[in-house]
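Quick notes on the structure that follows.
Excluded from the complex is one protein chain; the other protein chains are retained at their positions.
Let's turn to subunit A:
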């Protein structure tokens, strides 16, 4: 039974109906991506489920189940929790500033009862929810051009600065860009958009030269000329491009990628897994997986499009914007179009944190889809 705007309100709340409203094609596409990831992880482990492939699939299974459960959560609950989650994220970021573990030279991790996680991941979701919540109650004029815009600017700025201070420039930029995407989607004036882009472009060179840490600057400079230092910091990019290029049209064959199998490719199971795929399955394999991503983005945006609540629209679109940024940044990095930043290819790369974040986000997206006809009221009793 399909739900429509005319379906009785009580009928829509039945769990079985909600279950049927989940976008199962979306779920299947996610499985195809995660399955491709497992396939590659199996190959680079020397045709072994250990240590990555089996775990990757198991994680995906768990996250998928969680995504379905989150999809069942009423959108109004999400709405109600939007600010608290954002607030929690801020608190955790402050906590990490005070007591966080230092790993690999950066203070990013927080350990709670033997379980460690990065608060910045919470903030990735928190920023989407909080901005969607804010704009839900803001008029078109306010969203376009007004002093009220300082509120979302501050909501984005504070966590971005905290994450950048860790320092985790990649995540900070990701949060900033996600926030910016929602602000733009909410109807920001073109004048500010253009002024903002111009300012960003002007600010990049002095930012790179004077604000960045040495290793960050080095990555950027290496990106600009990777063959300058092929065995040093240019190594990652160069080896990745060799893996890609040598794959050719159809690839070297499954399990036969010399770059990944012989460890020339760095971080082959995480950030550079796309290069492994490219090497073994070639252009055809790459385009297929990119098509999966395109389908996921398309279906996610369609969900945002059909939502009746502004909160739902912006939340779903915000999650999809984050996801899109992940894909584009990782793709550009692997292909030598962007500096090496620690952004994995979502669902394809091995790694629990990103999988969890993305799937929670997709849980929100599916919740928006399942509850697309729900009325979401702000405290002031505004409509839809």
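Annotations
Criterion: contacts are C-beta pairs under 8 Å (C-beta built on N, C-alpha and C of every residue); 3 or more make two chains touch, one makes a residue touch a chain; residues count from 1.
What we mean here is this: contacts and distances are computed from a predicted model.
The listed choices are "Penicillin-binding protein 2", "Cation acetate symporter", "3-isopropylmalate dehydratase small subunit" or "Xanthine dehydrogenase subunit D"; the UniProt protein name belonging to the chain that is not shown reads "Penicillin-binding protein 2".
In the complete complex, the residue from A:16, A:98 or A:249 that touches the missing chain is A:249. One of A:321, A:348 or A:376 touches the chain omitted from the figure, and that residue is A:321. Per the touch definition above, the residue from A:181, A:220, A:360 or A:376 contacting the chain not shown is A:181.
Touching the chain that is not shown, out of A:219, A:310 or A:372: A:310 (per the contact rule at the top).
With the whole complex as reference, residues 137, 139-141, 143, 181, 184-187, 239, 241-249, 258-259, 262-264, 278, 282-283, 286-287, 290, 293-294, 297-298, 301, 304-305, 310, 313-314, 317, 320-321, 324, 327-328, 331-332, 335-337, 378, 380-384 of subunit A touch the missing chain.
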